[in-house]
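Only one structure is covered here, and it is reproduced in the block below.
With one protein chain held back, the other chains of the complex are shown just where they sit.
This part shows chain A:
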């Protein structure tokens, strides 16, 4: 794309013939072979590639699951059981798909945290960041609707509660809820709606991913120093350097993924979902999938009315607000320095934010009673304060550390450090046994 001038030179006649008609090989070469990446990228930068792989995994396993799945309330649960017991390799395909969704979210959360740490959202990458937020929203919608398909108790009651959010919206809320449900409660039309959309949305995600990568290739990648690329020595070609690093990251990630599939396939699921949906009986303790738990805690933290907003609408607004605030991060952060590496205070608040987010997730899995409620409220407060108070103010008050002049300088300084201590990195190869 526009990462400088194209360096592609078609070698054979057929390549020249294609290049003159539809230069797709040129596009691929410029985007994934010659594309210059900062030479100091670390493993936090491999999650983009991992996310791409996970989307492909979900689409391929999904398409084959559809060959055996029936989207009818009388058949859905049984058809999933049939996939598990009768269909050749069905257990593997379903476990890949169910755990794949979880691993997709693990990767996206790490990817988002990488962005927050290194200030990847700052100009000129605002649109890139917003496209990422849109992908994340679409993933949540897809994950939620997919979870309804096996038609277990958690499927049905999760769908009831989540579509219930809409009833909190004044005037149009109930109309919207009935539009989603196709009726007055979760029933066959709900299942067919969700099945259709669950098939559609991953392809919409794929489309937005193309835009995301396009935007990335216009502005280039950030790097741990947060300094823009200034000269050719700051970069390396994407292939082989980033390709191999990404591939190594993927292998490690997929190895953990495989461990879950083969050894603890139901660890991230909920046993109640192996009981068929009963619209007259709610399970004693309903929880959403783990990747929604922090937001579930925020929803339930609002137990009080705020002026004219009752607690129900307040909870729903807080929950959607927690996601919406991400879209505004490029403008909430007022610091001139991009990377947390050079921002001592931001670094501290960032890590507290990370721990707080995990704690919110844990609280989300607990019932709304006792000390959990004030804890949810305190955690929710920090979540919003981080974005709305800390980010804007820190930029004004924090004194950042001295920035290196260029990526090259930062890399050389680091290597010099290693030379000064021969027992360190450079000596490691000889000491390996």
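Throughout what follows, a contact is a pair of C-beta atoms (placed from the backbone, for glycine too) under 8 Å apart; a residue touches a chain by one contact, two chains touch by 3 or more; residues count from 1.
Rule of thumb we're sticking to: contacts and distances are computed from a predicted model.
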The complex's invisible chain, by UniProt name, from "tRNA N6-adenosine threonylcarbamoyltransferase", "DNA repair protein RecO", "Electron transfer flavoprotein subunit beta" or "Ubiquinol-cytochrome c reductase iron-sulfur subunit": "Ubiquinol-cytochrome c reductase iron-sulfur subunit"
Hidden-chain contact residue, picked from the options A:36, A:164 or A:237: A:164
Candidate in contact with the missing chain, chosen from A:7, A:303 or A:334: A:303
Touch with the omitted chain, as defined above, among A:26, A:39, A:68 or A:312: A:312
Selected from A:16, A:230 or A:281 as touching the chain missing from the view: A:281
Residue among A:10, A:182 or A:395 touching the omitted chain: A:182
Positions on chain A where the hidden chain makes contact: 157, 160-161, 163-165, 167, 178-185, 187, 189, 193, 279-286, 300, 302-303, 310-312, 315, 367-369
